[in-house]
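Note that one protein chain of the assembly has been removed; the remaining protein chains are unaltered in position.
Let's turn to chain A:
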Amino acid sequence: MYSKSKTIPLRGSASALCNNLALNRIPEKNLTTHAVVHRSAVNLVTVSGPVTGEGQQNFHHRQVTCREAGQHTGSMVLQAKWCQLATRNLLVITSQKGVQIFEQDGAIMVFWHALGAAESVSGYSTFARGVAPVAGNLICVGTSSGNVLCFNIPPKGPNVTLTETMKGHSSAITDITSTGHTGDTVVTADDSGNIIVWKGPKFVEVTRISGSRNPACCVCLWKDTVIAAYSTGHIRLFGAETGNIHAEVCAHARWISSLDMLPESGLLISASEDSYARIWQLKKGYTTEVEHVHSECVTDIQLCGGKFTSPDGKAFAVTGYDTNEIIYYVQN
């Protein structure tokens, strides 16, 4: 159903992280930029035109490093993700040092937030992980302490402010998702498998889905359904309002490293360290149901990122630990 199409070269191999592939499409310019974390840097590769089209394509590479002014060493990056807000689109990079926000092309840093004592736990590393845009002008970022930082982003300029710290998790945040910048729902997941659904703009906890100590590594939100992927290879669907379970999928044989959801079609892609990327169809009835659509084995590669690359779900791309390329698959 899908077959391997093209590969996009990377200037550095992908690090072993969850959600280690981000995409930014600029339809009006016909550009797609990919972001993949390599140690203390983020490699951006921009392709013009349809990536899966025929013929030679030019790739534009840029490397964004995570370092403070005056320092010659970088700090390990945990995630890179674009956040589309009401008036601007920003690239957010989370690392051991904190949160960096760049203009979408990665050229200019808009804002830098260093993680402070409030986010550090003695004997454990401090880091930021999990990013989502919400309510038009906010970006939520998770931290290793379990706190979620909420930044207010002005329509333009660097005057970003930390407006709120959402407290509810007691272990490190793994992933954050939202209804996008038009909604005010945020879903946060943590290392103990706990998931919290929050409603903004003054964020209050509306639903708590308790875990069983196995990390919930990735979360997505579709209509009123929370989709969570776990370290045990399970994918579970919950009602966002109720916390009730709708479906449980024994999806992968190892840790799941990435989830991506297409809101229009209800298609979901999961990627795992078991080297499989799988596509699922979600259907909304009285409860939300799920069907298996396709499984792709990317031989001998521990997948660390997987994203749909077209809004209709006809193509997807994956990245894997220690590999220097982004691999595209298209529907026949």
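Assume contacts are C-beta pairs under 8 Å (C-beta built on N, C-alpha and C of every residue); 3 or more make two chains touch, one makes a residue touch a chain; residues count from 1.
In the analysis below, contacts and distances are computed from a predicted model.
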item: "Protein OSCP1-like", "Eukaryotic translation initiation factor 3 subunit H", "Brix domain" or "Proteasome subunit beta" - which is the UniProt name of the missing chain; value: "Protein OSCP1-like"
item: Option from A:T32, A:T52 or A:T174 whose C-beta touches the chain left out; value: A:T174
item: Touch with the omitted chain, as defined above, among A:A22, A:L78, A:A240 or A:V318; value: A:L78
item: Residues of chain A in contact with the chain not shown; value: 12-13, 15-17, 38-41, 65, 71, 73-76, 78, 96-97, 122-125, 127, 171-172, 174, 190-192, 213-215, 217, 231-234, 244-255, 274-276, 286-287, 289-292, 295, 297, 299-302, 321-322, 324
